[in-house]
Every structure is written in C-alpha cells, then in structure tokens.
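Below: one structure in structure tokens.
Removed: one protein chain of the complex. Kept in place: all other protein chains.
Showing subunit A:
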Amino acid sequence: MAKQYDEGMLSDMLPIYYSRHFPQSLFCRWLSCGNYPQPLANRELSFTLADDVYLRYLSISNQKELQTLFQKKCPHKLDIGPVYNIKPSIGRHDAIVLARELVFDIDLTDYDEIRTCCQEANVCDKCWRFMVIACEVINTALKEDFGFQNILWVFSGRRGIHCWVSDHDARTLDSPGRTAVADYLCLITGGDNQNKKVNLVGDNLHSSIRRSINIIDKYFNIIVQEQEFFSTKEGLSKLLRVIPDETLRKQTEETLDKLAPSSLERWEAFIQIYNQFCKHNNVRKIKYLIEEIKIQYCYPRLDVHVTKGFNHLLKSPFSIHPKTGKVSVVFKPENINSMKLDSVPTIHTLLDDSAKENTQHEANMRTAIKSFQEVVFLLEKTEALRRKTETSISLDF
C-alpha cells in the first residue's frame, strides 16, 4: 500500500536521506570549485530546522563536517549563500562577499496570469511546458551569448527551476553586472495594470530575441492547444488587450468571436487578419506584434531580484521540499522535455522499498546524481585550466 507523503515524518526520514542519498561528496566539490581561491569554509550555508528555527552563517570545511552537521541539526531546508572573505560564523555582518554563482529562479506562479490549467501552488505536466521553454531559452543564451560553460539546472521541488552558473566570470560578477545580465534576459515588463508587457523597438530584432522566438516557435502551437489561451471569452479579451491598434483589435474581435473555441484555429485566423492588415496600413507600431505576443505568452519570466542580488540564500540542489517531499534534482537541460513531475524522486519513495515507485525513483535519482557529477567534473576541469593559464600569465615578464 503506497503511503501518502507526510510532512510530519520528515524529522525521522531526513537523517537517512542525508546519509544514504544526498550526494555529499559532489556537493562539497561543487561548492569548493565555486569558492576558489577561498576555502570551502568561507561559504555560507543556512538551515531551517523543524519548527522554522532558522540558522545562518553556517559553514563546513569538508564532507565529514557536512555529514556531522546534517546528523546533528537535521535541516528541513538547506540553502546556499555566497563566499565570504572569512568564515561566515566569524565574520557575520562584517564579512565581505567575494563571489557567488550567478543564479536564476523561474517559478510557475509568475505565469499565473497566462496559464489556464493551474494556479498558485498547483502544477501539472501541461504548464510544465513553460519551464521547458524557459530552460531552453535561458540555457542557450547563457552558453551562446555569454560563453558560460558550467551551468547547473535544478528542479526547485515544487513548481519551478533554478539555474546556477559557476564560471569564474559569473561568480565574480558584481551587482551592476548581474543586474545588466538580468535586464538583458528580461523581455516582459510591467505589473498587473499593464496589458501589453512586451515592446520590441528598433529596425531589427536583437539576435538573442530572434533566437528566443525560434525556440518558442518549436512549442507554440502545442502550448496554444494545451492551454487553450484564446478559447474562452476571458482568454480572447486578454489577447485583444495586447493589440495596440484599435482597428486591428476590432477586426480581430469580430472575426475570432464567431469562430469555434479552438485556440489554434483562432490564432491562425489572427495571423491572417494581421498579415492582411499590414499590407494595407502603416505597420510601424505593430511591426513585431506577433513576436511580442509570443514572448508575452511563452518567454521565461525570471525573478530578477534573485539574479540581481549576490547575497541571496537559494535552495540547495538535492534538498527536500518540505511541502511536497520531492528532491530538488539536478537535470540536464536537453532532458527537461521528457521530465515528468511524477517521476521526480521523493524522500518517501526513496526510503521505502515497498513503495510502488521505489525502483523507478531510485533510478531517476541515480540519473540526477550522474548529471550533477558531469557538471562538477566539467567545472573542475575548466577551473584547473583557467588557473593554469592564469599562473602562466602572471609568470610572463
């Protein structure tokens, strides 16, 4: 009989999880690389214990200390902070932040105004598709535009994904730098009162925007069908609110309203109306309207505050989400499309041999750890190479 996940049992299950399943060695290696040249002990960790007791300025010097700390404190939540110039427990408020991975946080609640299948804490495989697009867009931008190679993608445990960039230039990027990167990647602006949140100006689209549209196009039709964006009266009026030209808006409303409530049909009809309209009218203001709509509906919605700050504490990979029991698994960006939320290992299914999903989840856990391993290996390799070139440069007279 499969047991339901019970948050109350966490305190009993976590010590076993931390000893047997949490990849302690890889975790320490990953953080150490990100810390260089500072020792691992200068990295801040924070624990949230049962009863919401919050411990900050923790750190470890090696894996043994990590295991001891896990067993002693049994954290329900595990967060990772920045690298300081001194051990955080000594420096505390006076310590200076030297480095921290460049991080991104994408959460499905930011898509609540767009997704029709779920709201708030709920998530399903349909709206997960937004995460698939987000991951591909961001990952490609980080690699191709910024040249980053050491990128770690992590499932947040409930309804989002996190990204950690450990490249040297990313770790040492200051706050204005992180802000600029966030602004570069951010195309959707405006709050609840803004109807049209994307404005593409200029004679040509920036190549990163063009590339993002191409990625969105791979999934657009599917997502239009799954989400049925334009099928309801509400959905249709949302679309109409994004059209800045009054004539075009009226035409669209009149035509689409009469059509069957198939979003894909309505969308294709809209494209026709738009193309016709552009032939006979001044196009300037609506030159990129189709692209703007696609971006507003599908482009990644980042929490820019997480990216801009460098002393934020962010949830650690392979920690357990207290509300869902799921493991924040590492995944490879190329596999996110085939990722099913139900197949994510949970603390319960991992610890209970009799659980139905036990075999499958254990296998998936092994895959996740292997993906983590690959990222860590690559990071160590890149770092070693970088240090070698650095020392050889400094020896040149």
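Criterion: contacts are C-beta pairs under 8 Å (C-beta built on N, C-alpha and C of every residue); 3 or more make two chains touch, one makes a residue touch a chain; residues count from 1.
The rule is short, and it goes like this: contacts and distances are computed from a predicted model.
> Would you mind picking the UniProt name of the chain not drawn here, from "Cell cycle control protein", "Spermatogenesis associated 17", "DNA primase large subunit C-terminal domain-containing protein" or "NADH-ubiquinone oxidoreductase chain 6"?
Its record in UniProt gives the absent chain the protein name "DNA primase large subunit C-terminal domain-containing protein".
> For the chain not shown, which residue from A:D183, A:E334, A:E374 or A:E390 touches it across the whole complex?
The single option touching the absent chain is A:D183.
> Using the definition of touch stated at the top, determine which of A:D6, A:D125 or A:E144 touches the missing chain.
A:E144
> Which one touches the absent chain: A:H93, A:K233 or A:K258?
From the options A:H93, A:K233 or A:K258, the contact with the absent chain belongs to A:H93.
> What residue numbers in subunit A mark contact with the hidden partner chain?
These residues of subunit A touch the chain that is not shown: 93-94, 96, 144-148, 169, 173, 175-177, 179-181, 183-184, 206-209, 305, 309, 311.
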